[in-house]
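Below is one structure. I have some questions about it.
Up next is subunit A:
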Amino acid sequence: MNWTETIERISGVNPRKCMKCGKCTATCPAYEEMEYHPHQFVDMLSSGRVEELMGSRGIYMCLSCFACVERCPRNVEPAALIEAVRTAVLRQQGANHMKADAVPALLEEELPQQAITSALRKYSKGG
Partner candidate 1 sequence: MQERVIEKAAQLLESGLCSRVLGWKKGEFFYDVTPGVFTTAQEVRNEMVFTPFCGANLSKYLIAESRKEGKVAAFLKPCDTYSFVQLQKEHRIRRENVYAVGVQCEGMCDLDSLTALNLTGITGAEGLGENLKVFTLYGEETLSRKDALSLRCNDCKSKKLLDCDEILGESGEEQDSHRFDQVEALEAMTAEERFAFWRRELSKCIRCNACRNVCPACSCEKCVFDNPNSGVENKAAADPFEENLFHIIRAFHVAGRCTDCGECTRVCPQHIPLHLLNRKLIKDMNQLYGTYQAGADFETKPPMLDFTQEDPEPSIITNGRDSG
Partner candidate 2 sequence: MQRIGVFVCWCGSNIAATVDVKQVAEALGKEPGVVFSTDYQYMCSQSGQEMIQEAIREHRLTGVVICSCSPRMHEATFRKTCQKAGLNPYMVEIANIREQCSWIHKDKITATEKAVILGRAAIAKVHLNAPLTAGTSPVVKRALVIGGGIAGIQTALDIADAGFPVDIVEKKPTIGGKMTQIDKTFPTLDCAACILTPKMVDAAQNENIDIISYAQVEKVQGFVGNFSVTIRKKARYVDETKCTGCGLCTEKCPQKKIPNEFNLGLDNRRAIYIPFAQATPKVATIDPNYCTMLKTGKCGVCSKVCTAGAINYKQEDEIITREYGAIVVATGFEPISMEPFDEFAYSQSPDVVTSLELERLMNAAGPTGGTLLRPSDGAHPHTLVFVQCVGSRCDGAQKGKSYCSKICCMYTAKHAMLIREKYPDTEVYVFYIDVRTPGKNFDEFYRRAVEEYGVHYIKGMVGKVTPQDGKLKVQASDLLGGRQMHIDADMVVLAAAIEPDKSARPLATMLTASMDTNDFFTEAHPKLRPVESPTAGIFLSGACQGPKDIPETVAQAGAAASKVIGLLSKNSLTCNPCTAKPDELMCNGCSSCEKVCPYGAITYVDKPFRGPNRTTLTRRVAQVNPAVCQGCGACTVACPSGAMDLQGFSNKQILAEVDAICR
Partner candidate 3 sequence: MKIWKLDRLQDLFAALAGERTLYIPADVAGQAKFTPWEPGMEMTKALNTNRSAKDLFFPQVEDLAAFKITGRQIQVEDNREDVEDFVIFGVRACDARSFSILDKVFLEEPADTYYKNRRDHATVMTLACSRPEATCFCTALGIDPQAPGGDVSCWVEGENLYLQANTQKGEALLEKLPAMEEGEKPQGDASVFDRLPLKDVDFSVFSEKALLHWFNSPVWEELSRSCLGCGSCTFVCPTCQCYDVKDFDTGTKVKRFRCWDSCMYSDFTMMAHGTNRPTQKERFRQRFMHKLVYYPNNHDGEIGCVGCGRCLRKCPISMNIVKVAKALKEGSV
Partner candidate 4 sequence: MPVNQEFKPTIVAFCCNWCSYAGADLSGTNRLQYPANVKIIRIPCSCRLNPMFVLRAFQRGADGVILCGCHPGDCHYTTGNYYARRRMTLLFSLLDYLGIEKERTRVEWVSAAEGAKFAATMNDFCQTIYNLGPNRRLEDLRCKSE
């Protein structure tokens, strides 16, 4: 499994568009919590260091506020990248955590169906 490719594909992020201005990092409200910062996510993707990123705690600190996406002058979308890295980590863990068959049992009146769908997407391997 080539994680770099997978992540590029899932996120749709093209790290080569980044001009390393750091505006994402400048704008990030969770900066202090992370060991890697938005511009570094992009840089690590382009230099093939995603597995380091996947092992980082910081990726769970991202609030998905999308400020970086909004401000990025090059439309690189670091937040989408992090989202993809998280998904990749789940897939890396191996077995499917959720199967389509299990969905009916999980349906609850209160639960938005969208949540189930996105959970299934996130917790299944193939994607």
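Inclusion criterion for the candidates: all candidates are chains of the complex that A comes from, given by their letters.
Going forward, contacts are C-beta pairs under 8 Å (C-beta built on N, C-alpha and C of every residue); 3 or more make two chains touch, one makes a residue touch a chain; residues count from 1.
The model shown is predicted, which means the values in this text are computed figures rather than measured ones.
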| item | value |
| --- | --- |
| Which of 1, 2, 3 or 4 touches subunit A - same complex, any copy | 2 |
| Sites on subunit A touched by candidate 2 in the complex | 17, 19-28, 31-32, 37, 39, 67, 71-76 |
